[in-house]
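Note that one protein chain is taken out, while the other chains of the complex remain in position.
Then we have chain A:
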Amino acid sequence: MLCQECQQRQATLHFTKIINGEKTEFHICDVCAKEKGEYIPGSNSFSIHQLLSGLLDFEQPKHYSETESKQRARESQCESCGMTYRQFAESGRFGCVKCYETFKKNLDPIFKRLHSGNTTHAGKIPKRKGKDLHIHRQIDELKQVLKEKIDQEEFEEAAELRDQIRSLQQSLDEKKEG
């Protein structure tokens, strides 16, 4: 089959485009395909990130109804890598770990949509990094109890808690040094 563009070379790229039920067939040679790159799927693939950026953009509320805090979130920029929300929305990708914090306000609705309503991790916890997480969580809980005990003026128990927190803190510090 000859290329439908140049009518000279053999067509090597065949594809069917269906837009709103209207079917169009293309038979094009390598040379013409390169020239027309942007129209041909596969030669310049439409990525998930482009689809995603549509979704992220959608998350941005319309200007007139925008509250101040949301507007701030929209204009926020990651201190660590310099990525702005706009750039994030356009590329569909985070720049660094800190971006998760910077764009926090806007993320939950996105995660919900992408992951069937879920926003919290329920899977594997890394052994090394996870261990510290467990201890951190424990310290936070103990601190909370400590505060309550002090408020209730139960100082003996508070002292015990304080020692517990200290030893946990120490084990963390030792790990950092080690």
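To be clear about the criterion, a residue touches a chain if its C-beta (ideal position, glycine included) is under 8 Å from a C-beta of that chain, and two chains touch if they have at least 3 such contacts; residues count from 1.
The criterion applied here is as follows: contacts and distances are computed from a predicted model.
The unshown chain of the complex is recorded in UniProt as "Protein-arginine kinase", chosen from "Sarcosine oxidase, delta subunit family", "ABC transporter domain-containing protein", "Oligopeptide transport system ATP-binding protein" or "Protein-arginine kinase". Within the whole complex, the absent chain has one touching residue among A:C6, A:L133 or A:A159, and that is A:L133. Here the missing chain is touched by one residue of A:C32, A:M83 or A:A158, and it is A:M83. Summarising the interface, chain A meets the missing chain with residues 10, 12, 14, 30, 41, 48-49, 52, 80-83, 91-97, 100, 107, 110-111, 114-130, 133, 137.
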